[in-house]
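Submitted below is the structure of interest, expressed as structure tokens.
The other protein chains are all here in position, but one chain of the complex has been omitted.
Take a look at chain A:
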Amino acid sequence: MSSMETEPVSISRRQAVFDSLGPLQEKFVVKSRDYKMQYAHLYFMRLMLMRPIVLEHAQQKWGSLDPKAKHVEKVLDVQQGDISYLVGTVYMDMKLKPNILDDITKDHWIAAQPDRPKYIDDSDSVYLEDESGRVKLTGPKINSDFFVTGVIMGVLGSEDTDGDFKVIDICYAGEAPQEQSSLMETDEADKYVALVSGLGIGSNEFKPLELDLLAEFLTGEIGGTKEQTNSSSIVRVIIAGNSIIIPDIVEDDTKTKKYGYDRSTFVTEPTKILDRFLQEICSSVAVDIMPGDKDPSSVTMPQQPIHPALLPSARGFSTFQSVTNPYWSGVDNVTILGTSGQTIDDIYKYVKSENRLEMAIKTLNWRHLAPTTPDTLWCYPFKDIDPFIMHQAPHIYFIGNQDKFATELVTGKQGQRTRVVMLPSFALTGTIALVNLRTLECHTVCLSSSTRK
């Protein structure tokens, strides 16, 4: 061992100030659940909160046009032939969206159809809706761009003789304002946040060796002083979902069927491995663990923290936090927002493109991180809030469990800077991402145990 030969150096973990961003983060925590509500409230709140913002932008953009365009408050008050602009919620009418009616009426005898990779079809149409009603949007502007249900959008155009609204320009809320990050001027050495997703413990792709490597890397037990110094500059680790994947249980047909008993489908091993892994790294660095769609947690958005009792060893550490998905936090005045990927996975189904990074950037522009809730992304029926509105633009915005690593530094109209990171699954790629808290630069570290195709 090389460290034996040289003089032992004491390297200590760098410290950073953690901010739980209470007002933003608390909205993701659903304390008492009430299912008497319908989803109309959520859409209504979203429209109420975001319409003034979009309208302001629309007025800036179209308020002084010639010929004059007038603002119409209710979608249905549009008069045929008048050039006007309106603000409302997008609704995508897509016949390939999963339809529970079909599932229960028609083909109830076949196993449920596998989810389609995409919902798009030539017959799709785009509507703009508000509390008064909806109008169909047409025109080249509509055909050339992509839209998803739930986005609050302003459109400029006029109603044609078919009663459709021909759109010639579009506007969104745009990037939210941003808290100034004070770190830019610091002379301290750089600090990093490590972003990991898709540990995939229990899945076929899971490689125990790579998980060990990851633990060693994060705790600084790997490499020489240089590597260890690098590791020590990681001030926080965020695990963005799908840490555990419970394998499908193959039905045992040989046993005679017992009626009236539920077969136990519980497998404890992956949870134990995760617990040991977390115990190891929590001893050295602060860790936030978010649930993903495969984790043993709630399934509707926002996903609630994984029950700490499932991770008995890790939960003892003050550095351990089980958090929601999506998740807001602040480290040294750098604001971080991330999801475990479902938000973009769902948008992906509405869009022809394969470019998921572009979709994530679009959500910043929409100022909404999960517009497709509740239409196609399952969601708790909120009454007075829409927790997914981005009231401020984060400095770091990451999406877990994506097909490949991608990143871009997005600059907003008022100088907002957001580092967008698409995180691949660790089990599949062995890759994690490190974001520099001062410069917002982002690079990957590959801890692969073998060469991958």
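As a working rule, contacts are C-beta pairs under 8 Å (C-beta built on N, C-alpha and C of every residue); 3 or more make two chains touch, one makes a residue touch a chain; residues count from 1.
By our rule, contacts and distances are computed from a predicted model.
Engineer: Can you pick, from "DNA polymerase", "Protein PTHB1 isoform X1", "Trafficking protein particle complex subunit" or "ER membrane protein complex subunit 3", the UniProt protein name of the chain not displayed?
Structural biologist: "DNA polymerase"
Engineer: So one chain is hidden, and I want to know which residue out of A:Ile104, A:Ala189 or A:Cys446 touches that hidden chain in the complete assembly.
Structural biologist: Final answer for the missing-chain contact: A:Ile104.
Engineer: Specify the residue from the set A:Arg13, A:His71, A:Arg134 or A:Arg417 that touches the hidden chain.
Structural biologist: If we include the chain that is not displayed, A:Arg134 is the one touching it.
Engineer: If you put the missing chain back, which residues of chain A would it touch?
Structural biologist: So the residues of chain A touching the missing chain come out as 33-36, 38-40, 43-44, 47, 61, 65-67, 69, 74-78, 80-83, 89, 91, 97-101, 104-105, 108-109, 129-136, 141, 149-150, 156-164, 166, 168-169, 257, 259-260, 262, 264-266, 268, 271, 296-300, 307, 309-310, 374-376, 378-381.
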